[in-house]
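Here's a structure for you.
Here the complex is missing a single protein chain, while all its other protein chains stay put.
When the chains are written out, they are named A, B and C in that same order, and each has its own residue count from 1.
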Amino acid sequence: MQRLKPKGRISETRLRVRYAETDAMGIVHHSSYIPWFELGRSDWLREAGLPYSEFEKMGYYLTVTEVCARYYHPAVYDEMVTVYTWVEEVRSRAVTLSYDVRDEQDRRLVMACTRHVCITHDGKPARLPDALYDVLKAQIEA
Amino acid sequence: MQRLKPKGRISETRLRVRYAETDAMGIVHHSSYIPWFELGRSDWLREAGLPYSEFEKMGYYLTVTEVCARYYHPAVYDEMVTVYTWVEEVRSRAVTLSYDVRDEQDRRLVMACTRHVCITHDGKPARLPDALYDVLKAQIEA
Amino acid sequence: MQRLKPKGRISETRLRVRYAETDAMGIVHHSSYIPWFELGRSDWLREAGLPYSEFEKMGYYLTVTEVCARYYHPAVYDEMVTVYTWVEEVRSRAVTLSYDVRDEQDRRLVMACTRHVCITHDGKPARLPDALYDVLKAQIEA
Partner (left out) sequence: MQRLKPKGRISETRLRVRYAETDAMGIVHHSSYIPWFELGRSDWLREAGLPYSEFEKMGYYLTVTEVCARYYHPAVYDEMVTVYTWVEEVRSRAVTLSYDVRDEQDRRLVMACTRHVCITHDGKPARLPDALYDVLKAQIEA
């Protein structure tokens, strides 16, 4: 979370906060944001022309090796939030994405990043297949 | 949920309510109980000598075809609850289990039942393998 | 789940299946559908002119007393599903809603119903306030 400046293409995922995502503090539970980041990168990849479900069918997973999230302001039930997603860094075997979650007043709720490595379906580390590497590289430099 | 009388062997699963399982009403969210039933039947099967993970390795799943839950009293963060689980009915291709969730004062929180059918890993309906059928039958008539 | 014929106004909630909602069977976990029903009734109420968040601010909750779900066909990661929601029955202190979850080919995935009673914020049973009762009655008879 060192760099907060988005770069390359940024996707926008809009979602409405679910009651099930709240906790007894009356706000969204901190673990409930994590699947939102996943939604964000799903949308980023789909818009880049390579849905993650297709990537999986090629025999790979992007397994999560790190998640960091900083919480600025709590989201509450029923509000609309936007997850901004971009690719922070691409390596031959790893990808880092960043997320900026905002409310309707464009107030920052959460900043996060996730790091992923490419593995085959039997769990072996692998180089990112060209189909993914090229898409990521093109977009990050766009 | 017609029959509330437990029969055969009853397993007891004790668990402590997680903060993440609560919602903005200050109580456990109604969807958070569903995984507790799953814990209950995992324990029931393990105690019967056939852990569900082993059953899966035999090439089968017990897929859920029905869940019904009736909520009597809410559970809250940090309290200890007990899930009582028993097998309600066994057929050649299906099993029904029931659950009674109680708090420390033995007050009923939730009653539920789940119905399952046996399928192979490629999704085809199958008869319960003997290993499971015999275990279930023996216990229900115990 | 006796009656499957929708009646009155039916709301449509479209959502994309999250990876976090799947389980090791490769399909959506049966408990992950429950928050979708909640999304459905949130949308139904909002479209009826009375968002649930406003209803809460009036000092009430609609607590869940029963959930029943029948699973017909599994949803998988990344597919778009539609939750059709309608009000099944309105009483002075209770409401029953029904849900029909369909995939893109209009195939039924899940049928469900939830029953709710009205309580005050300190947990006492209460009559549905007129603001809600009238909305429900008008729509069910529409």
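Note that contacts are C-beta pairs under 8 Å (C-beta built on N, C-alpha and C of every residue); 3 or more make two chains touch, one makes a residue touch a chain.
Given the structure is predicted, the values throughout are model-derived calculations rather than measurements.
*Asks:* Considering the complete complex, which visible chains touch the unshown chain?
*Replies:* Answer for the hidden chain's contacts among shown chains: A, B, C.
*Asks:* Could I get the residues of chain B that touch the absent chain, sorted low to high?
*Replies:* Answer for chain B: residues 16, 18-21, 34-35, 38-39, 42, 51-53, 77-78 touch the chain left out.
*Asks:* In the full complex, which bits of chain A touch the chain not displayed? Write them out.
*Replies:* Touching the missing chain: residues 25, 30-31, 34-35, 38, 61, 63-71, 74.
*Asks:* Pick out the residues on chain C that sit against the missing chain.
*Replies:* Residues of chain C in contact with the hidden chain: 19-20, 22-24, 26-27, 29, 31, 76-77.
We adopt the following convention: only the chains that are shown with their structure count from here on.
*Asks:* Please indicate the chain closest to the centre of the assembly, with centres calculated from CA atoms only.
*Replies:* C
*Asks:* State, to the nearest whole Å, the distance from the C-alpha centre of chain B to the C-alpha centre of chain C.
*Replies:* The answer is 24 Å.
*Asks:* How big is the gap, in whole Å, between where the Cα atoms of chain A centre and where those of chain B centre?
*Replies:* 34
*Asks:* With chain centres taken as the means of their Cα atoms, state the distance from chain A to chain C in Å.
*Replies:* A distance of 28 Å separates the two centres.
*Asks:* Could you tell me which residues belong to chain B and also touch two or more other chains?
*Replies:* In chain B, residues 31 touch at least two other chains, as defined above.
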